[in-house]
Every structure is written in structure tokens, then in C-alpha cells.
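These notes concern the structure reproduced below.
As you look at this complex, bear in mind that one protein chain is not there, while each of the others sits in place.
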Amino acid sequence: MIIGMGIVYLFLALLVWIIGVTARLVGTMAPEPTQIAKRSSLEVEKEEAELVAVIATAVERHSR
Amino acid sequence: MIIGMGIVYLFLALLVWIIGVTARLVGTMAPEPTQIAKRSSLEVEKEEAELVAVIATAVERHSR
Amino acid sequence: MIIGMGIVYLFLALLVWIIGVTARLVGTMAPEPTQIAKRSSLEVEKEEAELVAVIATAVERHSR
Amino acid sequence: MDALMQLWASTGLSNFQADQAVMMAVGFGLLYLAIKKEFEPLLLLPIGFGAVLSNIPMAGIAEEGGLLSYLYLGIKSGIFPLLIFMGVGAMTDFGPMLANPKTLLLGAAAQFGIFGTLFGALALNLIPGMSFTIKDAAAIAIIGGADGPTSIYVASKLAPELLGAIAVAAYSYMALVPLIQPPIMRALTTPEERLIEMAQLRHVSRLEKIIFPGVLLILTAMLLPSAAPLIGMFCLGNLIRECGVVDRLSKTAQNEMINVVTIFLGLAVGSKLSADQFLRTETLGILVLGALAFSFGTASGVLMAKLMNVISPENKINPLIGAAGVSAVPMSARVANKVGQESNPHNFLLMHAMGPNVAGVIGSAVAAGVLLALVQ
Amino acid sequence: MDALMQLWASTGLSNFQADQAVMMAVGFGLLYLAIKKEFEPLLLLPIGFGAVLSNIPMAGIAEEGGLLSYLYLGIKSGIFPLLIFMGVGAMTDFGPMLANPKTLLLGAAAQFGIFGTLFGALALNLIPGMSFTIKDAAAIAIIGGADGPTSIYVASKLAPELLGAIAVAAYSYMALVPLIQPPIMRALTTPEERLIEMAQLRHVSRLEKIIFPGVLLILTAMLLPSAAPLIGMFCLGNLIRECGVVDRLSKTAQNEMINVVTIFLGLAVGSKLSADQFLRTETLGILVLGALAFSFGTASGVLMAKLMNVISPENKINPLIGAAGVSAVPMSARVANKVGQESNPHNFLLMHAMGPNVAGVIGSAVAAGVLLALVQ
Partner (left out) sequence: MDALMQLWASTGLSNFQADQAVMMAVGFGLLYLAIKKEFEPLLLLPIGFGAVLSNIPMAGIAEEGGLLSYLYLGIKSGIFPLLIFMGVGAMTDFGPMLANPKTLLLGAAAQFGIFGTLFGALALNLIPGMSFTIKDAAAIAIIGGADGPTSIYVASKLAPELLGAIAVAAYSYMALVPLIQPPIMRALTTPEERLIEMAQLRHVSRLEKIIFPGVLLILTAMLLPSAAPLIGMFCLGNLIRECGVVDRLSKTAQNEMINVVTIFLGLAVGSKLSADQFLRTETLGILVLGALAFSFGTASGVLMAKLMNVISPENKINPLIGAAGVSAVPMSARVANKVGQESNPHNFLLMHAMGPNVAGVIGSAVAAGVLLALVQ
């Protein structure tokens, strides 16, 4: 039991340390630009087309 | 063939009777409150967020 | 290699010819009516119901 | 040059056999019916395509190690038809039936089609060239239930070599419901009967809908365990639909899951449309019996409704909705509605016909259980 | 007449055994809890239904060749729990944990529940009628991790015959988190501690979120390969979610894929709820140990948070969020938030509690790896 918990602690404590190191590295080397996740333009186009269709119908119905 | 149809009839006739009993039991013991099916709040939140996003975009586009 | 490319060419050239024949046959025998793809009315109903629900909510929220 | 000869020897042209060509034509015929005539396209399109694929010479797509042979395992194990049944359960609203449970008896009556066909199939053995075992006869009879997945499930258990013909017959006749049923319905009813208007259905509470699949499952477990896989998965789908707490499972069962399984099931059924199994006199017998089964089931449903009107003259039933007992959801309910509106355009029978319609699904599954218990 | 006798001999009624009836009742009980009490309905509904189906006499749905026997292969091979874990990974946001990595230690502390239970299970051997091997004990102990798929994965490797009881216990206690945890949390904290407000979480960049699953996987590969399947699939799901270039895969992993697998997994678990495997004194032991494991894990998390406050008094942690370390995402984080708001309605602990909550998932998987490495 002690060994088991020991491993779990050791593992997660290591992870705490690594996360800290990573965060510092990321912070210095690649300060986050305020970018929006890119998506394949094909998908975006498709979704936009759908959205436009939904809205067009909505507006049309609403204005009846 | 007679046995076969007999079983089918027996089975479904029993079902008719049980449905009747159930309906009466449900009617007396738990008169239906006019409730809307609950869903996990997480799902609801997510859907609402999506809906709000859709509508926001719709309104924005519509007002252009 | 020559045999391989030969087969590929032969196959696709045949396809070119068949597509041409088909297009002519279709053009003469069944001039395209300007029809919209039919869909099972059940699906259409369902989608319309959803759309109406979305729009109703949108309008309601928008008018708050 | 050798390579050229090897290629030529591997072409379809040099290996085509007449019967494969015929079966490919059958496959394209099914595609035509599915696309142009909209005959149950969700199933007949993959079935027809599977028939074409499995009859391409030398390709071996339906032979051991080919794609369709793997997909067929999903039928052989019963997994595909049972998952379809679960999806159908998730799409079924038992409300109209629970509001008027008497309609279950109409769903029962329509199963006369099944048992009548059973005798018919056995009688066909008298004709030279036809030879059906009792198992074959039972598998064919189930076509009369007008229920695709049930037919496939029973055929895969009792007569796998007839599976292709039985599935094609079942789905074709389901598609032909609007042609086959109306004349029978008109012949067996008087104009006055067709005018009967039915009382509005009572409201069915959510609790009743949740309890029903459990009750049905218990009854099946006690009386007819051989129907338990079919009815069990159907009830699971319906419970997922009605319980209101697992909507995301319900959505998937009704859409993506059933769609994927439909494609696989159809292709696998098509792989059983090989020349040696389909181009036989027996297939003709199956097609004829299927048509008879449908007609017989339709008539039984209508007559049962008339009988019920005699027994309890208050709360009369429009006998047209008896025809919907053959299942073929929701096609036969629509047919009942349409024939009724020919007499009175303001008589809406659709919801009333949905009761016997979904009852017919249960009835077919029960009849399938009876056959499996007696014959297997 | 013979046919009638044959039919009667094939009915459930003539073959019902008392223990099957009891197990069907257990199945319906689980359905009741799932639907009426909303106890983890996504899993307990299929599990309960699977229990009912597999105990129908004569139907053989869970026996070799039956539907549930095929579905069980998905558990036996580990495929289903690992796919669920991938889906969970795709639904998990590690942001709150990355913003405050110290909370990982809370997730570690809560695993005391697992190892405490391990000893408890071995100690139960002293009671007559109980007999657990070390493998059984390890499989039971993992219930203390409050993580369904991890429990099922470990049980399928170490103690398949206990799988049903363990899965039911794991999901039931996850559902009972709102009842089990608050009294323990209140007992172990002072009113002042419950009022501690925590600093707002820093922003976590997208790059950190993308790197994290890779880092976690490397660490697992180096230190604990036995946890690599679980943590690997979890990291894959999370990477698919965070990388931003495969959104369509992410959507499917979070929805249709996990939904289908959930239905199959639940049914297959239910098929292990047979009378001879469930109606034993050991099951009682499992249920008692499960409750203890949960309580023990909750207490460890809270006490660990208090200890951390002693060690580093700046940036104090509200010890209530320590209870969220048991995983049971997002239920236990909500409980921590709710108990905190009893003291101060304007203290929003939810996001802070999500850190130990997702850390608990990793912690359980790590503990599972330790058990598999030591015991298998």
C-alpha cells in the first residue's frame, strides 16, 4: 500500500514539476498570440453555408 | 397454425389487459404532473450556449 | 509498366467514351426537369419542427 | 505477352457466367426500384448494391476473406438485426397503442398472414421442383409479418441459404403496401364502415410509456423466451427513447448507429443473392407466398376489426385501421388514412392506425418467437 | 398437443429459477435508480437492462452465441473501456489543472481510497464466507478511484467474475457522491477553512494544453507502462480535442462513438450480473468496501489540502476542493462548489475543484497501472 501510494505520489509530483517547467518554457519561448483556432476552410465554409441557410429561413418565416 | 395464432393472441390479449391495469394504476397513483422531461444540466447548458451563439450570429448578420 | 499504363489508359479512355454516350442518351431521353431532390416527408417534417423550435427560441430571446 | 494473358484471364469478361450476369441485373433492378420507385431505399439500395458486388466474377467480395463475408458475420451472429430492432424501438412511439390497447388485437390478427403462409409453404412441396423443409417454411412465413429485421433474424437462424430471397421479398412487399392493401381493404368493408370516425385518443402519460417496455419484456421473459432477443432489444431502444434521462444515447441509436448498421446489413444481405441460391424455383415460390401472406394478413386485420365492432358495438373501430396491423411502419398506417379519406376527407385515421401498426411489430416478433420455439 | 407441451417446456415460467428472478429484480432496480433517481443513467440504464436480458431463462442472450456474449468480447479485449476513456479524454478540459498544478497532489491523495480498500479487501478474508484473492482485492480496490471505465478495465484483467458487481458498485457510488461526500467534508473542515476564497486561475495557453497529453504519455511510458493503454487512449482523446486541427474527429469521439460504445459496454457489463456471480456474500463485501473506499478517498483529499495549507500558507487552498480528487467528473467538483456556497454564496469553487477532479482521473489510472504491474 505504501509503495503503491508512493508511486502515485511520485508520478503526480513529477507531473506537477514538469507542468511547471513546461508552462515557463511556453511562456518564454512562445508567448500566446491572441489567435483563434484555425479550422480547415472547407469545414468553415460548409458551416457558414448551413448557418446562412438556417438564418435565411428563420428570417423568412419570421417576416411572414 | 392454430397453436401458433393462439399463442400470439393469448400474448397480445394479456398485454391488452396489463396495459389497462397499468394505466389505471398510473392514473390513481401518480397523476401526471405537467412536467417537462429533465435533462442533465450539462447538456442543457451546452445546447443553450450553442443556441445563443447561433442566434447571436444570426442577429449580427441580419442587422448588417 | 507499359502493359500497366496501357490498361489504365484503356480503362479510362473507355470511361470517357461511355460518359459521352451516357450524357447524350440522358440528354435526349430524359431532359432534366428542374426538380428538387425529394426527401422522405418524415425527415422533412422533423427538420422543420426542429427549425421552428430553434427560431421560436431565437425570436423569444431576441425580444426579451 | 504472358502478363497480358494473365490479365485477360483475370478479367471479368473472360470469366463471366450467365447466372452471375443475371444476378448483377437483379441487383441493378433492386437499385432501380430503390432509387426511382423509392421502394424502401434505405435497405434495398445497399441490398441491391451488395448483390452486384457479390456477383462480380473473380473479385470474391462475398467469398471467405472478402469484405461482404466479414459483414455477413454481423447477420449470422444476430447482431445487426438486433441493433436495427433497437434503433426501431428508439424511433417508435407507443402512445397511440397505449391510448387504445384494443388495437393490439388487430396487430395480432394480421399475423394470420404468417401462419397461413407457413401452411402454404409446406403445401408448395406438392409442386415438383419445390422443396421446403419445415424450417424453410417458417422462415418464409415470417415475410407475412412485413417486418424486415425480424425476417432477417429468423431467416438467419432457420434458413440462412434462403436469407437473400426472404429479405428481398420482405422489403419489396413492404414497399408495395400502397398497391397491395387498398383493393383488399375496399373489398372487405362497406362504404358505411369506411366512414366510421373514431374518438380522439386519450393522453398517455410519460410514466405509462416508460413502464410499457418493461412490462412487455417481463411478459416475453415469462411466456416466450425465444422472442426475448428481438423484443428485448426493441424494448431497450424504446426505454432509451422514453425515459428522458439518456437523450444522447437515444439520438445516436436513432441516427448514426442505425444508419451504419443499415448499410452493413443491406450489403451483407445482398451478399446472399448469389445465383445458385437465388435463381431457383423456390425463389418464385417465396415471392408468390410473400404476396399471399401480405394479402392474407391485411384481410385478417380488417376482418378482426369488423368482428370487434360486432362484439362491442360502442366505441366502434374503423375497420380500415385493421390493415395497418401488418406493421410496415408507418407505410400501412398512412395507407389506412388515405383510403379512409377517400370516403371522408375530414376523417383523420393516421394516429388511430399507428396503434395497430406498432402492435403489428410486436405481433410479428411474438410470432417469430413462436416459430423459433416450435421449429428450431 | 405435443407442440403445446413443447411450447410450455420452452416458456420462461416453467423454467424460472428463483435466483434468476432475483437478478431480474436487481436489473429492474438498477433501471429504477437510473431513470427515477438519475443515478449515472448513461451507464446504469444499459447495465440494468443487460442484467434483465441475461437472466431471462431459456433465452441464452448472455450465453455463448447470444448477443451479449459477443458484446462482452469488447470488454474482454479491453476495446470498449479504452474507447470510452478516449472519449472522456476528448471531453476533458485540463485547463484548470494546468493553471494550478498543485491540485494534482489532491488527485493523488484521493487515491488513498484505492490502496486502503486493497487492505480492507484482504482483511475481509478473515470473515467466514468471504474469500478474495489478491487479484480480486486489487480489482475491488479500484472502485475507490470513482472511475467507471478504469474499474471495468482493471476488473476485466484481474477478476472478470467480479466485473458485474464491481461496475455496479463503481457507478452507484459515483452517483451517490452528493450524499456520501458532504458530511465527511463538513466533519473534517472548520467553518473558516470552508470560507477560503481562492485566487482566480491564470490563463492557460493553447500550446500548454496541446503539450500536456504528450508529456503525460511520455512520463507514463517511462515510469508505468502498465498504465499506458488507459492513459494513452485518454491522452489521444485529449490531444484530438485540444490540437484544433481535427475537430471532426473530436466531435465524433465525444458524441456518436462514445454513445455507441456506452450502450454496448453497459449491456456487456449487465451480462455479468448473473445469479451465481452476483448473489454471493462477496458482493456484500464489495458494496461495503466501495462505500468505505469513497469515504476514505474523500477524507484523504480534504486532509491533503489542509496539509498543503500548513506547508505553504501563502496561496491557501480551500480544503473542500480536495474532496473532488476522487474523480467522478464533474459531480464531485459540483459538490465541492455547493458545500462551499453553503458557507459563502459568493464563493465560486467550481473551476478550482475541476483541477483536482480531472487530476483524480489521472490518479486513478496511475493507481490502476500500479495494481496491474504489481498483481498481474
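To keep things simple, chains are lettered A, B, C, D and E as they appear, and every chain counts its residues starting from 1.
In this section, contacts are C-beta pairs under 8 Å (C-beta built on N, C-alpha and C of every residue); 3 or more make two chains touch, one makes a residue touch a chain.
Owing to the predicted nature of the structure, the values given are computational and were not obtained by experimental measurement.
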Tell me the shown chains the invisible chain touches, ordered by label.
-> A, C, D, E
Where the complex has a chain not shown, which of D:I263, D:L279, D:L292 or D:L307 is the residue touching it?
-> D:I263
Just name the one of E:A109, E:I166 or E:M233 that touches the chain not displayed here.
-> E:M233
List the chain D residues touching the unshown chain?
-> 3, 6-7, 10-13, 15-16, 24, 28, 31, 34-35, 38, 41-42, 45-46, 49, 52-53, 56-59, 61, 65-67, 70, 255-256, 259-260, 262-263, 267
Contacts of chain A with the missing chain: which residues?
-> 3, 7, 38, 42
Since one chain isn't shown, list which residues of chain C touch it in the complete complex.
-> 1, 3-5, 7-16, 18-20, 22-23, 26-27, 30, 32, 37-40, 43
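To be clear about the criterion, only the chains that are shown with their structure count from here on.
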Maximum distance between Cα centroids and chain A occurs for chain D
Could you state the distance in Å from the CA-based centre of chain A to that of chain C?
-> 35
Whole-angstrom distance, CA centroid of chain A to CA centroid of chain D, is 46
Shared interface positions of chain C, touching two or more other chains | 54, 58
Could you list the positions in chain E whose residues touch two or more of the other chains?
-> 3, 7, 38
